[in-house]
Every structure is written in C-alpha cells, then in structure tokens.
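A single protein chain has been removed from this complex, and every other one stays in its place.
Letters A, B and C name the chains as they come in the text, with residue numbers starting at 1 for each one.
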Amino acid sequence: MKKTFKKEKLLKWSRINRQVLIGAVLFLAFIFPLFNLLGWMGMVWVRLGVKVAVFVLLALGLNIIIGETGLLNLGYIAFFAIGAYTTAIFASPRLGFHLPFWLLFLLSGFFAVAFGFLLGLPTLRLRGDYLAIVTLAFGEIVRITLNNWESVTNGPGGIPGIYDPVIFGLRIDNNFEYYYLTLGLIILCLILIRNLKNSRFGRAWNALREDEIAAECAGIHVSMAKLLSFMVSSLFAGFAGCIFASLQKFVNPQYFVFMQSVLVVCMVVLGGMGSIPGVIAGAIALDTLPEIIRHTFAFWLPSFLGEDFLTSFPPLLQNFLFDFDRYRMLIFGLAIVLMMIFRPEGLIPSRAWQRELHEIDPRLLEETQMIRFDLEEEEKDLEV
Amino acid sequence: MLRLEKVQTHYGRIEVLKFIDIEVNEGEIVCLLGGNASGKSTTMKTILGIVRPTSGRVVYRGEVINDVPTAQRIKMGIATVPENRRLFPHLTVLENLEMGAFTRNDKLGIQEDLKRVYQLFPVLEERKNQRAGTLSGGEQQMVAVGRALMACPKLLIMDEPSMGLSPALVDQSFEIIKEVNKQGVTIFVVEQNAQAALSIADRGYVLQTGEIVMEGKASELLKSDKIRKAYLGEA
Amino acid sequence: MVLLETINLTKYFGGISAVKKFNFKINEGEIVSIIGPNGSGKTTFFNLVSGLYKPDSGDILFEGESLVGLRPDQISNKGIARTYQTLRIFGNMTVLENVLVGMHPRLQSNFFHSLLHTLKVRREEKEAREEAIKILSYFKGRLTGPRLNHPASSLSYANRRRLEICRALANHPKLLLLDEPAAGMNPSETIEMMEQIKEIRDKGYTIILIEHDMKVVMGASDRVVAMDHGEKIAEGGALEVARNPLVIEAYLGKKGAQIA
Partner (left out) sequence: MGFETFVGLTLSGLTVGMIYALVALGYTMVYGVLKLINFAHGEIFTVGGYLGATFLIWIGIEDGIPLPLKILYVILAFLFSMILTATLGWSVERFAYRPLRKMTRIAPLLSAIGVSIFLQNLILLVFGVDPIIMPVAAIPEGYIPVFGANFRYLAVIIIVFSLILMGGLTLFIKKTRLGKAMRATSQDREAAEMMGINTNMTISLTFIIGSALAAIAGILVAMYYGTLKFDTGFLYGIKAFTAAVLGGIGNIPGAVIGALVLGLAENYGVGLKLGILAYFFILGLIVGLAYQFYFLPREARKKALFNLADRFSYDEGSLSKVKILNYCYYGGWISGFYFLFKERRDSLVRIHARQAIRVGFANTFLFLVTLIFFLNSNYKISSEWQNGITFLVLMLVLIFKPAGILGEHIPEKV
C-alpha cells in the first residue's frame, strides 16, 4: 500500500516537472532572438538558431522512421534535397517560375512524399539492414542526378537567387522572421507527431518495431504502415527543405551529401531514438557544439583569461580547439560507437528503446526473465 | 567425477542458480529434472563453461574448473548434446562429426572413434556426405549423439534429449543413452520428461526456480508424490 | 455451421511434408484441440491458417470463402486471431497498448483525422480504451489496475500468455487459434486457464487449441484431432482419441494413455 502511494506521488511530480520543463524550453526558444536585440549576442547566433531549427525539423522527421518504426533510413537528406530543389526551381530566376510561398511549401512537401512513396513501395519489405543500404543508394542517386541534370538544376553550380517567401503579405527576409517561421512549423509538427503517436497509426508503427509478424497477424497492413511512416517523415524533410532553400537563397548538390544524412542520424541516435525531447536536444547539441567550442576558445575565454592563454596548450590541442569543425565528424563517429556501447538509448532516452537496447540475448534471457518476473509478480501480488 | 558446490549464477543482476549442489559419480546416469525456466540449461552451460558461476565451485575429477575455458573442458572429456540437437545444417554429416572432435589432435584416434560411431549408428555412414539439415529428426539425434561421442568424452551432458521427438524415438534415444553408458561414459541428463529420464537414471535431482528441491535415487523419486504431481501429470 | 474447413491442405519444407493432405473442420462454438508430438505440423497448420505460410496445395475455407493467397492482415480482418507458442507480445508497449494494437483493424479513424486528433478520433479512442480494459478484465485483476500502464515485458510468463489472448480477442475474432496457452504455467494456473478458455467459448468464440497438457485437452475440448508427421491420425471425442492405438504409439505412450 505504502509503496504504491509513494510511486503515485513520484509519478505526479515527474509529470508536473515535465510540464514545467517543456514550458521553460518553449519560453527560451521564443525569447532567444531577443537576446540579440538586447545586444547580448551577435547576429551569428540568430542565424545559427535558424539553422538549428531546420535541423530539429529534419531530426523530428527522421525520428518517425528510426525511433517509432524501427527502420534505418540512410538517404534521408535526399528528401530534404528534393524539398529544397523544388523550392529553388519554382521560386528563382533559373526557369523563371515564381510560385506563391504557401503553394511552394505544399509542393515541396508533396514532391518529397511522392519520392518517398516511389522509393518505399518496392523496398519496404526488405530486411532492416538492406533497407538502410537501399536508402543510402537512393540518396546518392538523387545527389548524382542533381549534379548532372544541368538543364534544370544547373549541375554543381547550384541555383542562386531564390526569392524570399511572402506570407499574408509579409515578406520574410531577415533571420528573426525565419526563426519564428521555423519555430512555428516545429511546434505544428510536434503537435501532429503527438497526435499520430497516440493514434492507431502510431501504435501500429510501434508494434511493427517490436514484432513484425505479430503485428501482421494482429491485422496491421505492414507495407502500408511502413509506407505511411516513410511518407510522413519525407513530408517533414520536404518542409524543412523548403525553408532551408528560402533561407539560404542558394542550393547546390554539395549540401546534400551522404555525411549530412549521417549527421541527422547522429542527432536522432545521440539524442535518443524515439524520444522527442532527446531528438530535439540531439539536433541542438550537434549543430551548436562546434560553434560553441570555437567561440569559447576563440573569444570568450581569451576575454577573461587574456589573449594568449591558449599558447600554453600543446599545439595539437590548440589546433583541435580552434579548428573543431574539422574534427567534428571524427568525434561524432566516435561518439556513435561509444554511445552504442555504453548508452545505446541516447542522452534523453525514450522508455521503449531503453529496454529494447539493453536486452540480453533472448535465448539466454528467456529463463532468467521468467524467474525474475515471476518473483516480481509475487511481490506485487503481496503488495496489492 | 563432477561436483557442483554451492554454485550461484547470474545473468546481469538476475540470480538464476541459487547455491546448487550436484554430484555425478563415475559410471552413473544422473538426471536433472525441471520445468520451464527452472535453470536447467543454465546448469548445463555452467558445467560447460559457457556461463561462469559468480560463486561456488565446479569440480571435475578433483580439479576446480571454474576458470577453465570451454575448449579445455571438452579436451578434459566433457562433451554435450545440446538442446534441440543444434547441428550445423549446411555441413555434411561427416563434417558435423568432425566438428565434435575439434579439440582433438590425434588423427588415428579420431578415425577410430569415427568407426565406433558408425558402428553404433550404421545409418550415418550411408549418409555421411549428406547435409545434416536434410536428415530426419531421428537421424539428426544420432548425429548429435555421435558428434558428442567424437570428443571421446568421459562425461556426456545431454540437454533435453527427448525434446521434439516422438515417443518411439524418445525410447530409442534413451536406449542409445544406456548403450553409451555401458561403454563407460558417465552421463548427466537434463530433462523435462521425468518419466523417461528417471526410468534409465541411477539418481536424480529436481530443480525449481534455481534451487534443488529434491534429490535421491531414481526409483525413489519415481515413487515420490510431489514428482508424480508436478511432472507426471497425476492429480 | 462449419466455420473453418481445410481440404487436402499440404505444405512442404525442402521436400519434407510438414502438413500433408490435412482435412479439418470446425463448427461454430466448438473447441477443438490438436495434439501430437513436436514437429508433427500443428504450428505449421496454424501458420497456414493465419497466412504466414502459403500452402503448396489444398484449400482453406473460412465461412465458405477461401483464405489461400490472402495476407495475414487480411485474414486477421476476416476474423481469425491467434496466439503464439513462443510468445510474441510487444514487450516495450504497455499492456493497454498491446490490446489496442489488437483492435487496430476495427478502429475506423482515418489518417487525417488522427493527424488532427479530431473529436471523432477522441471519442473512438476513449471507447477503445474502455473496451480494452473490459477485455483485460477477463483475467480478473491480473492485467488491470496499475498494470495497465506497465510495459508488457514486465509481466510474468503466465500473464504474458494471458495478454496475448486478450490481444487476440480485441479484434472480435470469429475463430481463435491458441498455441499452447498453458505452456510454462504451473498446475493450478493451468487449470484456471482451462476454465477461462471454456468461459471465452461461452462468450461466443470458436477455438482451436494446440496443447500438450492432456488435462487441458481432456477438460476443455469438444473434439480432439491427433496429428503425426503432418497427417491426421485420429479424430473424435477426447477419450476416444486418447485410447486410439495409433495416438498412443505416436504421442501419448502407454503411460500417458493410462493417465488420460
């Protein structure tokens, strides 16, 4: 009796804390650009904020595939590219189109989803690791096509001069406006994701992740469910691509290399597969970390400790701290490996994956589990 | 010959075996009974060295073998017929048998043992170049036993030899166990089918959720009420 | 009325027949047990009926319609649900969610409604939840209360089997395939399970049961079919089958027959 009471109280607390935390994070996200107006922070950071927001959107989309449905998509950046190029082609002097933004936005999403459908339809019955390779190949094919289809994409030269979006007569042309636009989109997507997660579709995805055969025999159309999750995640990538292209005013195939796909996978994995706070934290951390490190050692610390405090460091370390960008992928690669070994559920884990990834060999576990759970069961029965 | 002394085993933090004592004497057939999840396979894996005990001792012929690796134990004469036989399906029968003798280096001895196995199971000689996966259940059981015998064991551990076999084959398989025992191999059978196991064993142990709850002569165990109730399905 | 009928059902695995010319019939409201040694084709038969395997020849008729060539989810939607010998619950989802997944095909809400979480969806979800709890309370307090929101992997072995049955019931199947529902249970739980199976039948479900425990088979089933090497070797009332010499030879053994 006593024990359960305590537990309930604890649960309540954690729920309240969660709400407070979400509120705080949202508030921070809203007032973040104001720091610039107050003069506490350079414009660089607002710009970084927009970039982070775009990647948060991307990571949230990828999380639907990896975290919720348990499939690995290594060509995710291709859908981002399709969204970005759609915007670039239909809103730039390149081919002389200039579609209104809302149409462009929907069109970017639509093309990304359409390609997701085309890729997903034949491939989604493949085993997990094969699917990873096929998506990788798809990503590369998209990039190669963008690189070579010069009549439309201008090849490696890219498409410059993308028009600013205009929403309700408001012309979006500075970083603040982009920031709030993306933030709004993120919040919208979060609501949609939450709705889906709590619906029959979200449950079907989770069931697929857990046990495909049982899910199929429970009446879930496996290919349709997988295709749906593939398409929803492509949709987010398409949206993100649209914003990205408008923001940059320029796209070229170099943005959409395989390493970018891996970067987004890193965000999801390091943050915590299937956990929305984790994924957001992962995206923020991986995007800002290099900048923060560089700024810390190039500006902030010297201003406190004197210009040449770094010279006392060994040259290799100096090089590392100043030029963190070069070491970024090296460290992320290492981080993935270490993470998989020591904390596979990510920094802010979701409950489900935590258990999933800590499972021992099921054959070995079978009998131990039974014993353990039978014991727990007895305890619980006594308790109640 | 083999003695488990106060053996305790964990998987992670979960305790599976709780201080069990088991003794197997030279030339005996000893059976270990237990239902699902009682820790039978863990006991077997502990003896083979695939799972290491967290405390207690495993003593084999007077030596403590707690830290001896599996390969070494097989060289010392402990061989096993795993649960569900676990043959290598894409290797031929001959290759499967050879895998049993993996730890041995004496070519002549291996050849002799091969002959001995073929004598015991003439079918296997006919099928020696067939893939093991294409054999019938009974033949697979023969390969599994033969493969264990190829290690020239002094102690043979059998994990659920009756599992997945029809009653006729179960009888046959226990006949084989008796036959092997007559040739001087000590046998430790882990079984769920109490009836069949106790009818050929000399002594028996009963394992329940990681603890030995009963032990004694096989004939006595067969008569015990508790056993009849729990394992022979009598009300 | 005949609910499920198989005609000369045959399935080969690499030249060996797992199920061979198997003719089987079950009427509405019956409990039929299938017994036989391991590897005799019982589970293969279930897999054939639930669409995981495609038969090599023969036909499966469910309410007069053929099931051959349908996907497992289509078959499930026609009203056949099953459990598994090796438990296949969704371990990382809660007990309640497991049952809700079982309800998936019955829920109507479409994708866009779910995306927007409309009133209709909310109402449907609420009703689904209530019904799921009702189904879970078949097994008394074992799966309800605080355990509703526990992950399914934290359940005991016996409760996982019960949960699997609840998941199967969630789709309101006409036919329930239970694969060794009492495996791994202790004698008293086994007896309880037997009673519950009968209760479920009384609620209007038809049940095919694979079971090794002869007590359950004897106690619960209206008819028994014995299989060996993929073929039917006997059929009839429980006692009749248990006394059949073929069954005794292939499966029960002399001692087993005495117990039965």
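We take it that a residue touches a chain if its C-beta (ideal position, glycine included) is under 8 Å from a C-beta of that chain, and two chains touch if they have at least 3 such contacts.
This structure is a prediction, so every number in the text was calculated from the model and none was measured.
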* Asked: If the hidden chain were put back, which of A:Pro160, A:Pro277 or A:Pro344 would touch it?
  -> A:Pro344
* To do: Based on the whole complex, identify which of B:Lys6, B:Arg52, B:His90 or B:Lys178 touches the chain you can't see.
  => B:His90
* Identified contact with the non-displayed chain, of B:Gln8, B:Asn66 or B:Thr103 -> B:Thr103
* Asked: If the hidden chain were put back, which of A:Tyr163, A:Trp205, A:Phe230 or A:Phe332 would touch it?
  -> A:Phe332
* Asked: Which positions on subunit A touch the chain that was left off?
  -> 66, 70, 72, 74, 122-123, 126-130, 132-134, 136-138, 140-141, 144-145, 147-148, 258-259, 262, 265, 269, 326-327, 329-330, 332-337, 339-341, 344, 356-361, 363-364
* Which subunit B residues touch the hidden chain? -> 48, 50, 69-71, 73-75, 80, 82, 84-91, 95, 98-100, 102-103, 132-133, 140, 147, 151
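Here, only the chains that are shown with their structure count from here on.
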* Write down the pair of chains with the top C-beta contact pair count. => A-C
* What is the chain whose Cα centroid lies farthest from the Cα centroid of subunit A? -> B
* Structure fact -> Using C-alpha atoms only, the most centrally placed chain is C
* Asked: Distance-wise, how many Å sit between the C-alpha centres of subunit A and subunit C, to the nearest whole number?
  -> 41
* Provide the C-alpha centroid distance between subunit A and subunit B, rounded to the nearest whole angstrom. => 52
* **Interface hub residues of subunit A, defined as touching at least two other chains** => 369-370, 374
* Structure fact -> In subunit C, the residues touching two or more other chains are 157, 184
* To do: Using the touch rule from the top, collect the residues of subunit C that touch subunit A in their complex.
  => 50-52, 71-73, 76-77, 81-82, 84, 88-93, 97, 100-105, 107, 109, 111, 114-117, 121, 125, 141, 145-147, 151, 153-157, 159, 167-168, 171, 184
* What residues of subunit A sit close enough to touch subunit C in their complex? -> 4, 192, 195-196, 198-201, 203-204, 206-207, 209-211, 213-222, 228, 351-353, 355-356, 369-370, 373-374, 376-377, 380, 384
